[in-house]
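All protein chains but one are shown in place.
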Amino acid sequence: MSEKRRLMKGNEAIGEAAIRAGCRFYAGYPITPQNELTEYMAGHMPEAGGTFVQAESEVAAINMIYGAAAAAARAMTSSSGPGISLKQEGISYMCGSELPCFYANIVRGGPGLGNIAPAQSDYFQATRGGGHGDYRVIVLAPSTGQELVDLTMLGFDLADKYRNPAMILGDGILGQMMEPVVLREPKQYDAATKKDWALGNSGGRDRHMITSVRLAPGTLETHNLHLMEKYNKIEEEEVRYELTACEDADVVLVAYGTAARVAKSAVSMAREANEIKLGLIRPLTLWPFPGKVVNEIGRDKQHVLVVEMSLGQMYDDVLLSICGEAQVSLLGHTGGGLPTEREIIETAKKAKGSGKPVKVFPGPSV
Amino acid sequence: MPEVKVNKERCKGCELCIMYCPKGSLKMSEGFNAKGYHYPEFCDADECTGCTLCGRICPEVALEIYK
Partner (left out) sequence: MKKVFGKPESLSDKPFTYCPGCGHSIIHRLTAEVIDELDIQPRCIGIASVGCSVFADDYFKFDFIQAAHGRAPAVATGIKRVQPECVVFTHQGDGDLASIGCAEMIYSANRGESITILFVNNGIYGMTGGQMAPTTLIGMKTTTSPLGRQAEGAGYPLKVCELLSGLKGVAYLERTAVNSPQNVIKTRKAIKRAFQYQLEGLGFTLVEMVSQCPTGWGKSPKDAVQWLDQEMNEYFPLGVYKDIKAEEPQGVAK
């Protein structure tokens, strides 16, 4: 399986990348718009010598992952917003127990049952923990088919490196679109030699206990401070982002995923037509958030426009990063709506022209 | 002669061993252990047959039986 270029549906690209990253246990439950990923794993995981289980629920699936990860496997699950909501307890347990795993949220419109159109309204769920307790999940934000592949493979490595869950925050468009991708050589991954904390045959060693419960006074606080040190390290070393045309920009866009594809288009369109000089900061990690670069460029250019498919969730992180030192505006679509280049360009002009931040929600175009 | 050794500090005074001993070889002590429970004392060594029923019902693994 040498490097080759293939036209793949996003959901399937994630699956193939996971298998090449050494994933050998997948448990999931059907939910649109990610079913092709579950189905791909059903077909390909056994061929790769791994295990596929269609679990009885998303709750059961995350708990199977918990067990498989504890037993040293590279384990994965996937879902969309409502299913990720169900998994929150399990994810919290994995963070508290310091277990690695990888999961994908192919985000659909919410809240509630919502619809099956793409959205970015699970940003809070992903980056604010989502579940209970003091913890963080590494959140990766692809915006192309190739990045679905690359960030999936990176996600498994980061999860193992830090003994923490890592996830891809995708959306319905990324999951469904077909793009050419280059698939990397399968990873020669030998779990047993690398995970000296895992469950298994305890002969000849001290027994291992995987748990997130620490009842003796002070022990949970001590443990959580250790988790915080880990999270601090991740914040120092694992931030990733891409900059486009920021050096001379009049307004700097901040967008990720599918919204960033439209934003990139808007940057070129506006410059070609000499309408306005736009730049783009595209986070590839949403946690850890590239707050430092957003702050530096924001302060320098003074006009920032967040473009997201939500009522304003990453917007909060941009505000926190800018800390009042620049004007931060928002263009949002929700419930499956998508921004257009024209909307971005007009809102950027409006934001630059007005003396204060603007919040624009164009609503459905129909 | 079979013997029951009582680890009195593990005992919580549930008295199930005494209830189920078919020979009356165990009786609750007058004194208390560190937790404040009365505990069984092996008192009638002549009668004990080493049946181990006391050990089997003891929830605290406080009894060892020798034969």
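The letters A and B name the chains in turn, as written, and every chain counts its residues from 1.
One rule holds in what follows: a residue touches a chain if its C-beta (ideal position, glycine included) is under 8 Å from a C-beta of that chain, and two chains touch if they have at least 3 such contacts.
Because the structure is a prediction, the values reported are computed rather than measured.
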item: Among A:Tyr66, A:Tyr103 or A:Tyr315, residue touching the chain not depicted; value: A:Tyr66
item: Contact set of chain B toward the excluded chain (per top definition); value: 2-3, 9-10, 12-16, 19-20, 37, 50, 52-61, 63-67
item: Positions on chain A contacted by the hidden chain, ascending; value: 24-25, 27, 51, 53, 55-57, 59-61, 63-73, 75, 89-90, 93, 97, 199-204, 207-213
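Just so we're on the same page, only the chains that are shown with their structure count from here on.
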item: Centre-to-centre distance between chain B and chain A (centres being mean Cα positions), rounded to whole Å; value: 61
